[in-house]
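Removed from the display is one protein chain of the complex; every other protein chain stays in position.
Chains: A and B, in written order; residue numbering restarts at 1 for each.
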Amino acid sequence: MTKLNSKIPQGPVATKWSSYKDHIALVNPANKRKLDIIVVGTGLAGASAAASLGALGFKVKAFCYQDSPRRAHSIAAQGGINASKNYQNDGDSVYRLFYDTIKGGDYRAREGNVYRLAEVSGAIIDQSVALGVPFAREYGGLLDNRSFGGAQVSRTFYARGQTGQQLLLGAYSAMARQVSLGNVESFIRHEMLDVVLVDGRARGIIARNLVTGEIERHSAHAVVLATGGYGNVFFLSTNAMGSNATALWKAYKKGAFFGNPCFTQIHPTCIPVHGDFQSKLTLMSESLRNDGRIWVPKRKEDVEALRHNKIKPKDIAEENRDYYLERRYPAFGNLVPRDVASRAAKERCDAGFGVGETGLAVYLDFADSIKRLGRNVIEERYGNLFQMYQKIVDENPYENPMMIYPAVHYTMGGLWVDYDLMSTVPGLFVAGEANFSDHGANRLGASALMQGLADGYFVLPYTMQNYLADQINVPRFKTDLPEFEEAEKQVKSRLQKLFDVKGSKPVDHFHRQLGKIMWEYVGMARNKEGLQKAITMIRELRAEFWKDVKITGETNEVNPELEKAGRVADFMELGELMAMDALNREESCGGHFREEYQTPEGEALRNDEDFMYVAAWEYKGDDKEPALNKETLEYEAIEVKQRNYK
Amino acid sequence: MGNKLFFYSSITKKIVMALAGLFLISFLVVHLGINLLLLSDDGGAAFMVGVEFMTTNPLVKIMEYVLLGGFAIHILIGVIIQIQNWMARPVRYKVEGYSHLSFFSKYMIHTGAIIFIFLCIHFTNFYFVKLGIVSPPEGVGKEDFYQMATLLFADRFYAILYIVLMIFLGFHLHHAFQSAFQTLGLNHTKYTPFIKTVGTIYSILVPLGFASIPLVFIFIR
Partner (left out) sequence: MDFTLKIWRQKNAKAKGKFVTYKVTGISESSSFLEMLDVFNDQLVTKGEDPVVFDHDCREGICGTCSLYINGRPHGPDDAVTTCQLHMRKFKDGDTIVIEPWRSKAFPVIRDLMVDRQAFDKIIQAGGFISVNTGGIPDANAILIPKADADSSMDAAACIGCGACVAACKNASAMLFVAAKVSHLALLPQGKAEASRRVQAMVAKMDELGFGSCTNTGACEAECPKQISIDNIARMNREFLGAKMGSQKKKVVAGGF
């Protein structure tokens, strides 16, 4: 039970990181080039880590499943990146960013890590600007900022609605430079299928070349997983189609603990589901809630009339509209945090007031703002988003209110890591969304980009050196070690096993089923009975999958069905763990809402007494229940309070 | 030379080609100016004064070689670029490009080739005669271009061919003019529309000017 050592440095929170940096062991330049590092994933965390470690002189191998490192899903982040620069003179500071992040995460994140994140946030902006990221500027030539949810200061830097893209292209270009210098080797269209341990340390990976189908062995002195989140467990999410949890899951099975798997962020403003064949949900930026008002009809007969196209939303009189966020949260109104807004939408739709063909949508109405500010102001602020909405839905949002519904967006949970970002497997580091560390039970807007780049640019280059300092005499690993042989054999036999099922249903069928179970029972609102039911249903689905999945083609060629099958098989196991974690956490906090634990007004009710800990799950074997390890969270710099947005 | 040209950077080639093209464009204006003298109703006296100047002035004589060089470079690079461009897409589309904004730009090599063929005929009719490689028509002096032109335009078939050719020349110039500026990087939100307009006017007026001569010869004289 006490295996977890988070290795938080001693001393006051504000000096932990600097004193850590002052005392770590370093590797001299001549020795760095004798050490190999594998980085899996080339999003913000992976690309920035590969670039920074390469620049230090380590020999890095960077892997991605996409056809270019630049395509990792960090690229889709729209809004911005937080940094406590206090350029606006509005009272921002490292402490305030740290405080907002902890509070936003509903007091389920680790103080030491979050403070460090806030501390390096400014340097990320400096670094990105130096790499040529064209952030928005004021006329005087200085950087511009915008405001985001959960903060009282303007600290969000942005590059139009494509901040993630620009930051990723910055990190990607830095990595490309290291490729040309020979420090980084880039492996594209490669999917990691296992991590290889030698004498208990992570020493390499097994990867499948997605073009030739070849199973390859790669060795290194340390491995970094920067493979993103696992929101695709829900089938429909704002994640990319290829985003998957396989790397995390394989690491989990090799001994890395999984931290808080049930913490999922549901984003309130997405374009609703339109039909059974939908493959993906599209996010509409949170910034829309600045000027849009969210409502549903008050009367059931209006709901019916809308559904049969007898009336238009604008025909519904003001007094027959329910602006439920303004009603329930007068202080924050439409700008409550993501988890609160999402739950409120679900509550209305469940009560039968949802609009749209499926009844699973609410209105986001700009009519008042257009009246107040004029159409051109709205167009200037949100023109590209409105255009995107119109392309997808084929409705003009200037005339009719937008329809939106919550969708799975981000996973705060991930592999458990200590202050060094090292998992419970020595030498296996985890960065970005893939780890659990910084966002607690709910992530604030514009913080994901910050965390990914903090880990890659400024944390791993220090902590990995500290780990590698005593490895300088370890020669490069040969990949013919028995450990590699064994791992490759297992990977191959699993692929063969998938083929041998020769069932009748395509992989997507199972993925869709899994998504339905997860969304229904492990989604926005959870309860004991539902979670237990979900576990049973997932187990049944898994059994059916291994009996009836159908995969065409061969293993030695481009085979997207095979790729998907492997990922879905892992998703099903992870989904079960998520349900178990949600069942275990008998409280409501952040994105995790247990219906049994709410205030009389229907708000989340935390239980700090019993659950102020990180749930770190330990794999015990395929047929055994995983073991729960707890890392108790201690708050020294911050006073723990109930969140209140009323 | 061709072999070496193959290995110059694509942009270098394009820039040289654009410069040569712009030079040819300016030459066309001079050529047109002299040709228009054919229209003066004085039995070719004014025209022959122009010809006299063009064939005897030492500076013009030097320019003659520059001009030939300009033609050679423009054509040679054009052909090389075209070959490389064809090589860049070894398998072609089944449904060919819907999306070409500038229609004439698609057919530069084709209009260029037609102009080249005409250039060969034109050289045989005039330039090679002057050089003594081809003998002039009977009873015409080898520098009596007025007579040569009159005789040629008297042939209806040739006159029509000439006019049709000028249409193709216009197509070629229409894209060439603004394209040369783009290639040289002379692009500006304020001035580019102006350049394009000038290019369009040029590509209509110059061929029209040339074509007016056979028209006058056929219908008026």
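Everything that follows uses one rule, which is that contacts are C-beta pairs under 8 Å (C-beta built on N, C-alpha and C of every residue); 3 or more make two chains touch, one makes a residue touch a chain.
Just so you know, these numbers come straight off a predicted model, no measurement behind them.
Among the displayed chains, contact with the absent chain in the complete complex occurs for A, B. Contact with the chain that does not appear here is found for just one residue of A:Ile8, A:Val27, A:Ala51 or A:Cys349, A:Ala51. Across B:Ser40, B:Ser102, B:Thr124 or B:Thr197, the single residue that touches the chain missing here is B:Ser102.
Touching the chain that is not shown, out of A:Ile24, A:Val129, A:Leu360 or A:Ala469: A:Val129 (per the contact rule at the top). Only one of A:Gly140, A:Pro475, A:Pro600 or A:Gly621 touches the chain withheld from this view, namely A:Gly140. Seen across the whole complex, the unshown chain contacts subunit B at 9-15, 81, 84-85, 87-102, 105-106, 108, 175, 178-179, 182-187, 189.
If you put the missing chain back, the residues of subunit A touching it would be 48, 51-52, 55, 66-73, 75-76, 85, 87, 122-123, 125-132, 134-143, 159-160, 162, 165-166, 169, 172-174, 176-181, 186, 188, 211, 238, 240-242, 274-275, 277-280, 282-283, 388, 391-394, 457-458, 461, 504-506, 508-509, 550, 552-553, 557-558, 560-561.
Convention: only the chains that are shown with their structure count from here on.
Centres computed as Cα averages put subunit A at a distance of 62 Å from subunit B.
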